[in-house]
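Of the protein chains in this complex, one is absent; all others appear in place.
The letters A, B and C name the chains in turn, as written, and every chain counts its residues from 1.
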Amino acid sequence: MDFALDAKTTELRKRLLDFLDEHVYPAEPVFARQLAEREDPWASVPVVEELKAEARERGLWNLFLPGELGAGLTNLQYAPLAEITGRSPHLAPVALNCAAPDTGNMEVLAQFATERQRETWLRPLLDGEIRSAFAMTEPDVASSDARNIATSIKRDGDSYVITGRKWYISGAMNPACRIFIVMGKTDPDAEPHRQQSMILVPRDTPGLEIRRGMTLFGYDDSSHGGHAEVVFHDVRVPAENLLVEEGAGFAIAQARLGPGRIHHCMRLIGMAERAIELMCRRTLGRVAFGKPIAEQGVVQDWIAEARVRVEQLRLLVLKTAWLMDTVGNKGAHTEIQAIKIATPASVEWILDKAIQAHGAAGLSQDTPLAELWAQARMLRFADGPDEVHKRSLARQELKKYREGAK
Amino acid sequence: MDFALDAKTTELRKRLLDFLDEHVYPAEPVFARQLAEREDPWASVPVVEELKAEARERGLWNLFLPGELGAGLTNLQYAPLAEITGRSPHLAPVALNCAAPDTGNMEVLAQFATERQRETWLRPLLDGEIRSAFAMTEPDVASSDARNIATSIKRDGDSYVITGRKWYISGAMNPACRIFIVMGKTDPDAEPHRQQSMILVPRDTPGLEIRRGMTLFGYDDSSHGGHAEVVFHDVRVPAENLLVEEGAGFAIAQARLGPGRIHHCMRLIGMAERAIELMCRRTLGRVAFGKPIAEQGVVQDWIAEARVRVEQLRLLVLKTAWLMDTVGNKGAHTEIQAIKIATPASVEWILDKAIQAHGAAGLSQDTPLAELWAQARMLRFADGPDEVHKRSLARQELKKYREGAK
Amino acid sequence: MDFALDAKTTELRKRLLDFLDEHVYPAEPVFARQLAEREDPWASVPVVEELKAEARERGLWNLFLPGELGAGLTNLQYAPLAEITGRSPHLAPVALNCAAPDTGNMEVLAQFATERQRETWLRPLLDGEIRSAFAMTEPDVASSDARNIATSIKRDGDSYVITGRKWYISGAMNPACRIFIVMGKTDPDAEPHRQQSMILVPRDTPGLEIRRGMTLFGYDDSSHGGHAEVVFHDVRVPAENLLVEEGAGFAIAQARLGPGRIHHCMRLIGMAERAIELMCRRTLGRVAFGKPIAEQGVVQDWIAEARVRVEQLRLLVLKTAWLMDTVGNKGAHTEIQAIKIATPASVEWILDKAIQAHGAAGLSQDTPLAELWAQARMLRFADGPDEVHKRSLARQELKKYREGAK
Partner (left out) sequence: MDFALDAKTTELRKRLLDFLDEHVYPAEPVFARQLAEREDPWASVPVVEELKAEARERGLWNLFLPGELGAGLTNLQYAPLAEITGRSPHLAPVALNCAAPDTGNMEVLAQFATERQRETWLRPLLDGEIRSAFAMTEPDVASSDARNIATSIKRDGDSYVITGRKWYISGAMNPACRIFIVMGKTDPDAEPHRQQSMILVPRDTPGLEIRRGMTLFGYDDSSHGGHAEVVFHDVRVPAENLLVEEGAGFAIAQARLGPGRIHHCMRLIGMAERAIELMCRRTLGRVAFGKPIAEQGVVQDWIAEARVRVEQLRLLVLKTAWLMDTVGNKGAHTEIQAIKIATPASVEWILDKAIQAHGAAGLSQDTPLAELWAQARMLRFADGPDEVHKRSLARQELKKYREGAK
């Protein structure tokens, strides 16, 4: 057992921290200004492209992707880097071409796409030329149970025809988003885990209606293409757009899940670290009742509790990454659930305290805290509500004792 | 001891519930549509005026205001009515001319204004013709300690000149908002509770700059005039605009506080009740893993806990109203703090569970829950953070034992 | 609505407080000494009898019992008195002949016993000459669902024969305990709520084995007869010992429940008040890091939170008492569940903080806190675990919306 980062990670960490200090943090106010001034309310802005160019030149590009197509890092090596990107979550991940949902989509294409699909879609994604969306969640069903997905994908000659309604499709309104990976049902009569398929749908396909942006606690996340409600009105694509084969959808979704969790959780930990920093700075600098509020016992209690929680959390996420590297996604299944349960809850708590320490400023647009809080809160749902994951994890635990229970 | 509502309250409650059923709930979608279509992004919309006319005709007008100018209800009589308005918090309070911050401002004017001030400002406020703002909170100081207020109000001949910066001034951007009650310092050398004064500043006075709308989480609350950052650049008003006298500001603020707390807390309880209703309806109607999620033990735990919390809370707020009626604001001081501590925390918890029970819809614009949550969260700050109130309440408790402690 | 106590309650409250000051608190160390010196480790001690005599003389006797046999108070009148007895929970209730389980048992006998049964058992109980036990809970079943009770009561000629095992039968080892009210099944084939009966079993009946004292955490509660495991080996009693009739057991148990809840909850609130007092006194008198720990922000947070919780709780219990008086146990069913859920949890929290404020002394025999904590913790089970009550309360809430749910 060894808790030290390896040399490669240590070196990349340093380079990444330098990149944030030298380029990302200074770009934050520029980003805000450009967003306010843009014409298309969903478009990306120039400073992002500049950061991408700089990051690529520095070799900080596609770090998330294992194998030859990416930086070739293990999950355990990438995790501490993902954490750092969480400190500036609107700029750092996209600057490194490591932003969701593209990361998961690129992994899917790298693993499951045909040569031609990869050439058409994966290549420009890897080069940061286009963005993508992952269309799974539906408003009318409990999507945490993939078997509930109702969108239909029907074979019709050389085509598939897609009909259904999706929402909270992140990034879909960004004009740079060119391709959707859509989950739907090809065979409602197959056994439950073989009913679903995934298919590639270019964004400009006729019948694909992007109806509106959904909000998260008032935020439309327009800087990253928002969260769209999307309707598929008999959308027709060539049969070759199907990923792998009919019935493979569930398995692909499962494969996509593990690394995504690590990324999300580590970014959240980075947000928590930033929140702790802001909480410390604010309370040191703000005086009430004759002394800095950092000297109030209740504030110190928050800070200590935040530190204690984040240290535990990080270790669990790193161990999960290590398990994925050593025994695979399946072997790490319980831990992947555990980090989904633990991370948003702890980070939400920390953000709440950081907000409280800021007074009204903590709720406002003048600190990043309220928006980060909304992100953390959202992740208590994304990929299924905590309650579903707890239920499943408990069943796993109970299974150990089920036989021979008296 | 008697826990039954009196006849007058019971009768008004019934009329108010009818008004909501017949007019307010049906107006909610109209309101949303008119807001989306209006030109001035901070203006009120026609349906609100229609509701006001209807409420006034039904005798549901200025219920909050005791004495002859208002409906003449006690705090204990008004409280259960305020609760009901919380069920539709964007429409019901304003429809009844019982919306903050006008309520507190009208109370101040009714109690402390000269005949002429009342004629000019209180009359149109009572008639619902104009709106008002209360400019107290400042970005640069811990405003929960009124002694920190930094805005200066300086006598200069027949005028006062106001210089300073305020933020989170609710309603200020509504074009119907015509008058500000501004808190500032007239004498920094007086004893701490006599340094502050309040003064009336018409919104179109030169030098009064409304700089921007502050957000709460992602909400700008534009339907009610937002929360403005306001800068006073040497704003000059006639000396007769001062309320009462120099040094009276702190005392007026204290007097304004008690009823405001009751109103806020009861409206929050109304929001909690609506959230419980929505949570029940949603979980009864949504199926996962083969049964309505209302049958999940964890969901039932939330519902029970919500009911148990809201029942305790309501009784404490009602008792506080009763104390204010029987022994006055000062005698009810501890309880007024207690409801400020208890209500936002409990209601926030309930809203969080109601959101979780709704999945992504709970975070979205398709239910009122996320926005109500942001309101409840904000009230953990408004009038000072919980921590300050707890500190003060604890000192009160400790005082009982301070002498003779061993 | 009126939150003031009536004249009678106010007067009795004063007399009771005087009695505690003059007799009960001074008796506490005597009680401890006599307990340590007694020979029978389960016996009561002389000082208790002295207190009983004094209380009776002062007219503070059987206050819990409505009607002519008792003090004739309503639930709402008795509740604030029960609270006061919670301040010295080992002495005050028994001194007033208002200690569980006798209170519930006397109510049962007053309501359901024959003239002869009342003469034999109720009379000496009312006079404080004997004690009693209520034998319901069983180790092998989830007793919160009365339908699970497995002890059998079989008719055999002029007798009933009782066979089964019970535990946590409070008071049973006190030599003064002369009578058991036993719940068992007379007809396993009847409909679920008519299978159970209650029967009177004198403690010296052959076959009634008192096997051992169960502990609560490390406490055996020997000062009040402990919590016995009791085995009924074909215990035979005359048929006339049955209460009411075969099948009436469930209904009697329900009737016994309501007032018992009020008593338990109000006594717990009294314990919480004593804990707050002890916490304040201790933290005012103890210095760490250069100042009384009462000045630490975290300690003040506890004190404030404790005060805020206990105020809410008390109102809910009082309202429940009022409901029982005005609409009956059945009409107050939801509230009776609510106080069972809310009270032990809140009081346990308060006791935990009071303990923490005392350091090691809080865990020891030198303060009453640890033992009070164990009582509060136990009440998260007694009459069924919180979870069962929450489930039932939630179903009640959901029922309001079940029809027409969409």
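Throughout what follows, contacts are C-beta pairs under 8 Å (C-beta built on N, C-alpha and C of every residue); 3 or more make two chains touch, one makes a residue touch a chain.
Values in this document were obtained by computation on a predicted structure and should not be read as measured data.
Among A:Ala53, A:Ala190, A:Ala239 or A:Ala304, only A:Ala304 touches the chain that is left out of the view. Remark: the residues of subunit A touching the chain excluded from display are 1-6, 9, 76, 276-277, 280-281, 283-285, 294, 297, 299-305, 307-308, 311-313, 315-316, 318-319, 322-323, 326, 334-335, 338, 341-342, 387, 389-391, 393-395, 397-398, 400-402, 405-406.
The chain not shown here touches subunit C at positions 137, 139, 142-145, 148, 167-168, 214-220, 286-289, 293, 296, 298-299, 356, 359-361, 363-366, 370-371, 373-374, 377-378, 380-381, 385-388. Although one chain is not shown, part of subunit B still touches it, namely residues 296-301.
The rule is simple: only the chains that are shown with their structure count from here on.
Rounded to whole angstrom, the centroid-to-centroid distance between subunit B and subunit C, based on C-alpha atoms, equals 43 Å.
Averaged Cα coordinates give subunit A a centre that lies 53 Å from the centre of subunit C. Annotation: 37 Å between the Cα-based centres of subunit A and subunit B. Listed for subunit A are residues 296, 298-299, each touching two or more other chains.
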